[in-house]
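Read the structure below first, then the notes.
One protein chain is absent from this view; the other protein chains keep their places.
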Amino acid sequence: MERLIEEIPNFFTIWNVIFLAKAMGVTFLLTAIGCLVGFSVGGLLAIFRKTKSIYLLPLRIFIIIYTEIFRRVPFLVSLLLFFYVFQIIKISDDLFLIATITVCIIATAYIGEIIRSGIESINQTQWDAATAMNFTYYQTLREVIFPQAWKVILPPAFGFFIMFIKDTALASQIGVMELTFAAKILNNKGFSPLLSFGTILILYFILSFPLDRFGKYMERKLASNRN
Amino acid sequence: MPQIEIKSINAFYDKLHVLKNIELNVSKGEIVSLIGPSGSGKSSLLKMLVGLLIPKSGKIYLNGNQVNFKNQSDLRTIREQIAIVFQQYNLFQNMNVLKNVCIAPTKIQKRNPKEVNEQALTLLEKVGLKDKLNSYPDELSGGQQQRVAIARALCLNPQILLLDEITSALDPELVKEVLDSIRLLASEGMTMLIVSHEMNFVKEVSSRVVFMDEGSIIEINNPKNIFEKPKEKRTLDFVSKILKEK
Partner (left out) sequence: MGYTLVYTQVLEFLPYLIKGAWISLQIAILAFFGGMFFGLILATIRSFGNNISNKIVIWYVTFFTNTPQLVQIYFLFFALPEFGILLSPYIAVLLGMTLNAAAYLCEIQRAGFLSIRQNELDAAKTLNFSLFQQVKYVILPHIMRVLFPPLSNHYIIMTLGTSMAAIFGVEELTGRAFNINSETFRSVEIFSITALIYIVITFIATFLLAIIGRYFFKAKIRIIQ
């Protein structure tokens, strides 16, 4: 304990604070890009998954296989697989890029499922009414389904944002300079693990907690609105 | 020439044979009621006429033109001419009353928004809901929602109106307000197909009554005869049972 108190002034130097802030920025950026892409592409997957046309059947099968695969492989394994694939095809050796692409691919699979179950939560009667009035599939989604489904989609989506903030910790394993890797570096420099890992636990908490609160607030509010 | 001609139609829900060899002609301005026990195929028949249920075999003619259910533009045509009001009202929960009525005419039929708006106001006044324009469906009673649904269907300017058990989800005291709206339409000469359990109403407004059972049409008769001296025994059983319950 005494050693810890002695160490604190040395730990929180300006250099270290900037170092950690940058790492926190990388963690945030990885998550934000992943969720943004996940939401857009995942939304498209959900939309195509619910189509009925026989011509789109191969696309639907592809979407099912895609989502099943990436929701059943550990993030760490996907990350390493992409890392080594990138080494072979030599497109880029930018570790941040590799991690971002992995996060995007996995986020797309998970968020696509959330959006799909949001679409499915809307009563069939709404589809029938729209179809009987000549709405196309896309018009029905835009005018009727999504304006109702976002209330079902958003609360669990916040849960997944948080999940991705935490999962990006695994990007440290391929050497992306995010929070967890920063802590390992500080630890290797001789700072106590209690301080290094304790600090980033708090920093992760600072990133995640407001989202957690906001998601729960929204869930309560939307639930009470619905009844 | 009949407005709708239904020729030996067969339709299925998955494996369930819900419409068996249906033959029915409806002329312009006619009000045809469909009665029968639940699960007899009445609602399926209406759903098929707006393309929510695609028949497996048989033919349908609308104003003398055969409808090809595999063809999207044919489906669009029948849905432009035939409007349906559902048992559960099926109002769009995310839109207020006025938007519910106006959205399809403006966004789908691409009519002039101003003209549509005026028509919507007239229709909503007619069904007695002029003061609820900005309410959302979940703020309205079942009877009010159902009257909005009727206005919404009429605002599409259909030639034919289908009413699918529109009073069965309503409390008894709300039934009258909805039926009054329909009586008004009937007096204006709109072609209608009505699925209903309100036998007195059926007797009063219908030009013909169709009795269905287990997916088949058993008997078509005028309203007086079908209730008083039906040709078929199954009709008699059904009618006497349901009149006894009342």
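We call the chains A and B, going by the order they appear; numbering starts again at 1 in every chain.
In the analysis below, a contact is a pair of C-beta atoms (placed from the backbone, for glycine too) under 8 Å apart; a residue touches a chain by one contact, two chains touch by 3 or more.
Values in this document were obtained by computation on a predicted structure and should not be read as measured data.
**Q** Based on the whole assembly, the unshown chain contacts which displayed chains?
**A** Counted over the whole complex, the chain not pictured touches A.
**Q** Have a look at A:V73, A:M177 or A:L222 and name the one touching the chain we're not showing.
**A** Residue touching the absent chain, from the options given: A:V73.
**Q** For review purposes, identify every residue of subunit A that touches the missing chain, sorted by number.
**A** Residues touching the hidden chain, for subunit A, are 64, 67-69, 71-78, 80-81, 84-85, 87-89, 113, 116, 162, 165-167, 169-170, 172-173, 179-180, 183-184, 187, 192-194, 197-198, 200-201, 204-205, 208-209, 212.
Assume only the chains that are shown with their structure count from here on.
**Q** Given the complex with subunit A, which residues does subunit B contribute to the contact?
**A** Going by the criterion above, the answer is residues 47, 50-52, 76, 79-80, 83-84, 86, 88, 90-94, 103-104, 107-109, 156.
**Q** Which of the residues in subunit A end up touching subunit B in this complex?
**A** So the residues of subunit A touching subunit B come out as 125-126, 128-135, 139, 143-144, 147-148.
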